[in-house]
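Dropping a structure here in structure tokens format, bear with me for questions.
Note that this complex is displayed minus one protein chain, with the remaining chains in position.
All chains are identified by letter, namely A, B and C, in their written order; residue positions are counted from 1 within each chain.
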Amino acid sequence: MTRAAPSRDELFALYERMLLIRRTEERLRDENKAGNLPGAVHLYIGEEAVATGVCAHLRATDMITSTHRGHGHYLAKGGDLNAMVAEIYARRTGICRGMGGSMHVADFSKGILGANGIVGAGFAIATGAAYSAQLAKEGRVVVDFFGDGASNQGTLMECLNIASLWHLPLVFVCEHNRFSEFSPASTVTSGQISDRARAFAIPTLVVDGNDVAAVWEAARAAIERARDGRGPTFIEAHTYRIQGHMEAESLLLGGQHYRDDAEIEGWKQRCPITSLRKQLAALGSVEVSRLEQIESHIMARVDEAVKFAVASEPADPELAFSLMFDGQQP
Amino acid sequence: MTRAAPSRDELFALYERMLLIRRTEERLRDENKAGNLPGAVHLYIGEEAVATGVCAHLRATDMITSTHRGHGHYLAKGGDLNAMVAEIYARRTGICRGMGGSMHVADFSKGILGANGIVGAGFAIATGAAYSAQLAKEGRVVVDFFGDGASNQGTLMECLNIASLWHLPLVFVCEHNRFSEFSPASTVTSGQISDRARAFAIPTLVVDGNDVAAVWEAARAAIERARDGRGPTFIEAHTYRIQGHMEAESLLLGGQHYRDDAEIEGWKQRCPITSLRKQLAALGSVEVSRLEQIESHIMARVDEAVKFAVASEPADPELAFSLMFDGQQP
Amino acid sequence: MAKKRYIHAINEALFEEMERDPKVIVFGEDVELAIMGDCRGLLARFGRDRIRNTPICEQTLTGMAVGAAAAGHRVILHLMFSNFIYTGMDAIGNQMAKMRLMSGGQARMPITVIASYGGGGANAAQHSDTAYPPLLNLGGINVATPATPADAKGLLKTAIRGNNPTFFMEAGGRGGEQGEVPEGEHLVPFGKAVIAREGRDLTLVAIGSMLKPALAAAKSLAVEGVDVEVIDPRTLVPFDAAAVLASVRKTGRLVVCDEARERCSAASEIAALVAERGFDSLKAPIRRVTTPNVCIPYAPNAESRVIPGADTIIRACLQISPAKTSLFSAAAQRAAGDLLPGA
Partner (left out) sequence: MAKKRYIHAINEALFEEMERDPKVIVFGEDVELAIMGDCRGLLARFGRDRIRNTPICEQTLTGMAVGAAAAGHRVILHLMFSNFIYTGMDAIGNQMAKMRLMSGGQARMPITVIASYGGGGANAAQHSDTAYPPLLNLGGINVATPATPADAKGLLKTAIRGNNPTFFMEAGGRGGEQGEVPEGEHLVPFGKAVIAREGRDLTLVAIGSMLKPALAAAKSLAVEGVDVEVIDPRTLVPFDAAAVLASVRKTGRLVVCDEARERCSAASEIAALVAERGFDSLKAPIRRVTTPNVCIPYAPNAESRVIPGADTIIRACLQISPAKTSLFSAAAQRAAGDLLPGA
């Protein structure tokens, strides 16, 4: 059994990972604004504690499914930064060779079964992967990340049913960020989401998704349970989407509003990274300089990643033909 | 407010309706065996109390959705017997002019939005109809009948969510007959089905589906609630399918078994019609003769219906073209 | 008449039809804030009883459309992207398309489903499909593919007033295109093609988003001495076979452009129809210009490699153009020699 709370080193690792996600996405935000990215990006800023706290317990052979807001999951699960940024830049060096883009970043070799543009698609993919993992008896675990909005897709219920019946090594992680695009959760999501899992006798945990240690603890229990063959767990993590649903959403909204600036400000005060930084900095000057090192190290990595992407060749258009099938022309 | 229990006259009416369904289906079973029906039939024998107890509270303008096992719902909601039997015989006088058959009996003029061959299809159709009914503000109510197997289709959850959010005048009636085709419920259905509704803060009622008075009482409360604008209710009625999943299932099974004969026998002892007959007969000789009259009257109606069907012209094949669209060639 | 954008023409049709008939309702994901633009302002005017956000559950939404129509409303369901047609396909294929015949003609299905299709925006595979061909195969579903603002308005009004299920396919990314739009009562009949450009040498059928590149191609080809007749079918179901056959009788040559993937596309259907019923007029092979049988890649260069444009259309036309091709410029001849994409 792992300890109940993350150690100091573990906290630093969590901090580093969260910051990597944050700085990467801040850069993507800016690059998007500057018109440097061909496609849209949906940013995870403010929600980093969820992916980070959960994936800290996963092995390289474990698997995750992700969402349209998938950069954080990808990086938390150990996806390569350069290859991700190059993908978003539509370069041949991208993790999907420029064929997928932001909404499809995936690294199958690391168990990252892909971000996904179809809301709710992860449920069934994760359930199928968990069934495969269970049959293979190699102790692999699957984590399915999805939003509060996605929780209204009926495949959630279908998969809860199967996961419960078959005792699958599967952890459902609902990232409740209070919005489904521009619809506040209260208008489209009835009841408490984790009660949906409870109806299938699946254990549930509701956590503060902006507290990485809390997420870490809940995930530890759930993932151990799955790994031990004791079946699925449902985690509902409450957090908040700081950025728009997608960058440049104001163009779509044309002056309409769906939330208050004050609400956003309030949640910015509850930043999971800032609070962990404060906690760690309070430990002493050694820690402060370690934090500074992490910061500058990450800034350099992000710079490096963007440089790598920009310097890479554009995608090879012929791949659209050669990659459609394995060993077959389309 | 209606009384809490059905009156004697109401019990007779329930009895008559249940018997109509039973005798009709016994005849269909025999006609199927004799090779007189072109398509398959899925019989409701043993489950009559559910449709009957519920539909007793419905007005002609109320609506129902039904299943592949839909004869009982159709007759309970006041569908014409001759037209149904003629439909199953594929005659031009059939309620769907021979285009639908057993799995599609429907009478839109009576709010019977159709039996349906797609398991779970009724959820969304009923939800849409209930939304329409709510907007129209004419006090119409919708009842959605579905099986325990259908409860595993995710659209159930999607519709529970919407029904709850929008306070729809909708009653979900789960006919838990213990099997989803040849799979016992315990192997494919996790937890108690009505808990799925509870997760959406929808009131639930679990009743003995072989006790027509119990069903009647639960349905009364639920339908009144819906009619008063107080939103959806979920009824889980426990019952048992006496016949095979479909007639002549043994041909499909090729000697395999999925349930014990003793179990079937046990449930035959709990026949909803027999027990109500006993209850009514115990009231006195007037009641006994009334029961006898009902029996012979119904036998005559069923005979009459089969005669009507057999004497009717076969379906008009050209309707396949003229009915595809309203006022347009296919 | 006033110049309006495609998306505004759609918005106008929605306003007018909702004013006209209180039984018209709209629902879908985030329709209230109208992120696709087409529903802008409807909430303020008609309130949440007539236009309402739904949760994300396409499988239920298409089934609800059937139920609400059966119960007496005139339903407009907004599905956003045409890829979500797959997500909600069950009730489309098994209910919407079949309910009327299965019920012996009892059911009326006044349903309009709006979905935006097509690539070109680096939205990648799951948001760029041109997903109407599967609908065409279902039977029982009308499909409108307006290419201009005027037709967008007129076809949508016809769809909403009709009693059959209709998919109104918005040409994605065309929301900003301008065109003259008649005020008020402007109804475009289903099954009536328009000749967008008259010509004698070759018939070019261009569906929805392909009309603009087709017209551009026709203009270039005119310079080369090939006089192209461009036909916009406007609805794929019902389809104005007579118009296409008449044009082919005149020109003897046919190119069909469709942004959908080639296999079992609307282009294939139209080609088959002419090979069957217009064969005697044909003087040259039919050519289809479509997206090849691949999903839409993210990278813009790969995306434009697979989605057809004016160049692709010109090449296809030149390949089957009349003998005067000998007068063509060297450039055009080179182009004509190239393979079609994916071939």
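Keep this in mind: a contact is a pair of C-beta atoms (placed from the backbone, for glycine too) under 8 Å apart; a residue touches a chain by one contact, two chains touch by 3 or more.
In this text the structure is predicted, and so the values were computed from the model without any measurement.
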item	value
Which displayed chains the hidden chain touches across the whole complex	A, B, C
Given C:Gly72, C:Gly139 or C:Gly173, the one touching the chain that is not displayed	C:Gly139
Hidden partner interface residues of chain A, rising order	63, 65, 94-100, 104, 106-109, 113-114, 116-118, 121, 123-133, 135-136, 140, 142, 154-155, 158-159, 161-162, 165, 319-320, 322-330
Interface residues of chain B (partner: the chain not displayed)	38-40, 87, 90-91, 96, 98-101, 103-104, 116-120, 149-150, 152-154, 180-183, 187-189, 252-254, 256, 258, 314-321, 324, 330
Interface residues of chain C (partner: the chain not displayed)	58-59, 83, 86-90, 92-94, 97-98, 101-102, 124-126, 129, 131, 133-134, 136-140, 237, 260-261, 263-269, 271-277, 279-280, 282, 284-288, 292-295, 297-298
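Methods note: only the chains that are shown with their structure count from here on.
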item	value
Whole-Å separation of chain centres (CA-atom averages), chain A against chain C	36
Interchain centroid distance [CA atoms averaged], chain A/chain B, Å	46
Junction residues of chain B - those touching two or more other chains	154-155, 158, 161, 165
Multi-partner residues of chain C (each touching 2 or more other chains)	54-55, 57, 59-60
